[in-house]
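Everything below concerns the one structure shown next.
Missing here is one protein chain; the remaining ones are kept as they sit in the complex.
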Amino acid sequence: MKGMARNPSLTVGTAIVAMLLLVAALGPLAARSDPTAINLAESLARPGIGHPFGCDALGRDVFARVMYGARLSLGVSLSVVALSLVVGSLVGAIAGLAGGWIDETIMRAVDIVLAFPGILLAIALAAILGPGIVDLIVALSAMGWTTYARLVRGELLSLRERDYVQAAHVLGASPSRVVIRHLLPAVAGPMAVQATFGVGGIVAAEAALSFLGLGAMPPTPSWGNMLDAGRAFMLVAPYLTMAPGIAIGVTILGFNLLGDGLAQLAGTRS
Amino acid sequence: MRYLLRRLGTLVPVAIGVATLTFAMIHLVPGDPVVAMLGETAAPADVAGLRHQLGLDRPIGEQYVDFLAGLMRGNLGESISYHRPVAGLIAERFPATLELTIAGLVVGVLVAFPLGIVSGANPGGPADLGAMGFAILGISIPHIYLGPLLMIVFSLDLRWFPLTGRGGLAHLVLPAVTLGTALAAVIARMLRQSLVVVRESDYMRTARSKGRGAMAALLIHGLRNAMTSVVTLVGLQAGALLTGALITEMIFSWPGIGRLLIGAIGARDYPLVEGCVLTFAFTYVVVNMATDLLYGIVDPRVRLE
Partner (left out) sequence: MGRGRRAVGVLMLWAAAIGCGRPAPPPSRYLQVDIETSPTATDPRFATDAVSSRINELIFDSLVKVDRNGRFVGDLAESIERPDDTHIIFHLKSGVRFSDGRELASRDVKFTYDSVRDPSSASPKRAGLEQLKSLETPDERTVVITTVRPYAPVMEMATYGIVPAGTPLPRKSIALAPPGTGAFRMTRYVRDDSVWLERNPYRPAGPEMPRGILFKIVPDPTVRALELAEGICDVAPNNIEAEVIPYLIARSDLVVNEAPGDTYQYLMFNFRNRDLSDLRVRRAIAYAIDRRAIADSFLRGTARIATGMIAPENWAYEGAVTTYDFNPAKSGQLLDEAGYRAGDDGMRDLKLIYKTTPEGGRLAEVIQAMLRRVGIRVEIRSNEWATFLSDLNSGNFDLASMRWIGINDPNHYYLVFDSRMTPPIGLNRGRYNNAAMDLLVEEGMRTIDPIRRRAIYAKVQQLAAEDLPYVSLWWLNNVTVLNREVAGFEPYPNGSLRSLASVRIVGRSGAETSQ
């Protein structure tokens, strides 16, 4: 408990993330109305009793949609971060450990993907794969993995030169052992920071992709498609964009604090 | 110098890779430049005729080889929808994109430094919370939302800035802020992190115990340490910045290469799409080479192998 007090970021971050996960799991119970039920008579209804965040253009309850949207937005973000992280780390580790032409080839491939405008990749994937959650995760991961690959490789290269790793190597430790014992903890901090930022970036990217017709299939609510649908009514019904906007903000805040806390934790351990 | 040559050498495979990826993607996407051009009422014979005229009826492999061969000679081909050489179109529009991107970068850095310093100097304090709150807000607002929001507040309500279009400095402010905000947030956070690490270091503990000048020492050491990270980050964010420029151009009617690209995709103007994407990719690579070089200047310990 003493650690808790010294690491408020971790405490608050964990609390927010736990709350978000709880909302995602139980939100449907909290929201009394069906997020996909239209009621044209209440199109763009202002916030009030019954509809704390008002209604969208089709008269759907924005509160219910934000609650349900948590499930999708968090699910997609976490899946994309996990997929990008695993793929990126593996590729980065292979490049960093193998060196030579393998490293060279992999890093050129990373350069190509990084240099390719992400939005075009998304448009193309949207048209080729079609809409849907799985395709959305694939498209976002296709853009996201490179950062992790670069990060892991960079850390590997710089750590390889450090004395204790050299020593472990000389002592006959196998490369995989070196990676697990020394390199992984060292990479964990920057990775956690990157991953938590990733969650925010992905929630925002999901909104941009909704705009292009890729993303959650209607009528499934996601914060991204809510933000996009509300954009046309920013002048008359700002609550349509504010509700998902705040949800996105809180999510990013929570994950950032969690990331900070984790980084601090990793820092004190090593 | 040798390093620079080596880096320039890697440009070629990257360019070919990007060109190939673009070619594959745009051809895999359903739709056809001729149908997009002639519209829904075109006679099939006319569609076939125009396809032949544009060389689109040849085997895809042959088109690819032709395209690469042209590229090698520095020929980007002719736009299908503009009936003009792609290179000329890009040369016309690129300065606007460059202007916007640089302005976005400037806004990002100008906003990030005060924020990062304020929060890194006293982590956990109210200023830190405020600055990081702003940073989080900056990351969480997508361009497509922030742009119109800035327009409503600063153009419609306050009448400080023009709404859209390219012109003097006043025209540049809102798009640059739209583009630079997310970058500012990312850099500010990175700065804060660096300052916090320096603050906790033994060196700083000593400096602090001596009392005076602790703040100055923190800034000098912290910022010096942070510079390399910031430079790397700018390189890493160059792609995001360019993608952001694309959307920002759409919102602010900015006559840059992003709007050219979106229009070209809609028209399935293959040569123009390829030209635009290559320009984006080339810019990205050049920015990264520049940040690598800067790296050496900022941190002399880094040797460029």
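Going by the order they are written in, the chains are A and B; count residues from 1 in each one.
The definition used in the following text is that a residue touches a chain if its C-beta (ideal position, glycine included) is under 8 Å from a C-beta of that chain, and two chains touch if they have at least 3 such contacts.
Because the structure is predicted, anything quoted here is derived from the model rather than measured.
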Candidates B:Phe23, B:Phe67 or B:Phe134 - the one touching the absent chain: B:Phe134
Among B:Gly17, B:Gly104, B:Pro123 or B:Pro148, residue touching the chain not depicted: B:Pro148
Interface with the unshown chain - residue positions in chain A: 36-38, 40-41, 43-44, 57-59, 127, 130-131, 212-213, 217-219, 229, 231-237
Residue numbers in chain B that touch the chain omitted from display: 29-32, 35-47, 49-50, 53, 81-83, 111, 114-115, 118, 126-127, 129-131, 133-134, 147-148, 151-152, 154-156, 159-164, 167, 169-170, 173, 177, 250-253, 255, 259-260, 262-263, 265-268
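As a working rule, only the chains that are shown with their structure count from here on.
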Distance between the centres, which are taken as Cα means, of chain B and chain A, whole angstrom: 20
Interfacial residue positions of chain A with respect to chain B in the complex: 8, 108-109, 111-112, 114-121, 123-124, 127-128, 147, 150, 193, 197, 200-201, 203-205, 207-208, 211, 227-228, 231, 234-235, 241, 245, 248-249, 251-253, 256, 263, 267
Chain B residues within the chain A interface of the complex: 10, 13-14, 17-18, 21-22, 25-26, 28-31, 124, 132-133, 136-137, 139-145, 148-149, 152, 182, 186, 189, 193, 197, 236, 239-240, 242-243, 246-247, 261, 265, 273, 277, 280-282, 284-285
